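Have a look at this one.
The other protein chains are all here in position, but one chain of the complex has been omitted.
== chain A ==
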């Protein structure tokens, strides 16, 4: 069984938020509960320790010296005070200056020696007849003529009421915590719902769209979702461009192919009916010319489709324009297209770097080069150089350049006049122009003394 690839992505936002909240509540709840119990114990201990100290003080105060002996007149009030913890048993002991038990329980646990460093009351936990209890030891100094020394009072109490109070405090606090937690959960649900509502609205808006509608989403969304919407809009724009390009390609192709194919068919019809071998051969020669021209047109159209597709999708990288010029010259295509034509390369020592797609740039340059071979006059010069912030890749021939009509239309998607006679110089220019624009540059036509030059001008990039 392979795990469904969806499983990783199906964890909804609500589930994530709920999970986080549950973890927060559990951890917070445990920490707060522990703190609450500790607090309850501390509060109960403090409250009941005060009873102990009150009772012990009252007993200590009841000791008087009569004829050289310490006499305890145990006060009922001390026991009434301790009886405020009604369920607890009481231990007490009063010891004289010689350490002998004056009254009370004879064998009470004594405070641990480590606690006896202070002169004030000493609290300690110990067992009273097998039950855990809390004790206090208090001393009172006598400096009479006939009695001098320290009287020691120990009072203890079992822990029932303390524990009950501690539990009570803790449970009450926990109750509050539980209510608070429930309120937090409720609020969180409401907040999460309201926070996720823009997404629902977005989904509704998208679902309600016409399938052909690739315009940007205009629904108002919060900042956090805006980047998502921006990405979707960007994606749709790219899709829209690709659709456009495809539509154009199809309509261009149909348009451009219809005339030459019709001409081919007419000439082929003529050739089949022609009985005169000479004229028939002449017709066949023309059919051949037309086929070659049609093949070139197809090449260009495919190249253009490729370029248009790539400039939207391919990654930009650093490209040396000299390499592109060099590749074209070295590929030796011109030997096939125009055998014997003189071709020169004019590149310098310094690299000419731009950010772009090498394949698209290569197609663009190749189209310009073929245009020059097909329509220009040798020698053809291919070059790349840097002028300020501009990187330039250019093709130059010794001819006068295209007609004024072609030049005015240049840059258009399609030059019909050029296509009409099967010679598609305009299409090549159009491809080169598209590529130049895609990478942030433009195409320039220059009439120079040495001939006509077409230049792809791109912003120069420093890095390799």
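As a convention for this text, a residue touches a chain if its C-beta (ideal position, glycine included) is under 8 Å from a C-beta of that chain, and two chains touch if they have at least 3 such contacts; residues count from 1.
Going forward, contacts and distances are computed from a predicted model.
**Q** Given that one chain of this complex has been left out, which of "Manganese/zinc/iron transport system permease protein", "ABC transporter substrate-binding protein", "Glycolate oxidase" or "DNA metabolism protein" is its protein name according to UniProt?
**A** UniProt lists the chain left out of the view as "ABC transporter substrate-binding protein".
**Q** One chain is left out of this view; which of A:44, A:60 or A:102 touches it in the full complex?
**A** A:102
**Q** Touching the left-out chain: which of A:80, A:125 or A:244?
**A** The single option touching the absent chain is A:80.
**Q** Residues of chain A in contact with the chain that isn't shown?
**A** 71-76, 79-80, 82-83, 86-87, 89-90, 94, 102-104, 129-131, 160
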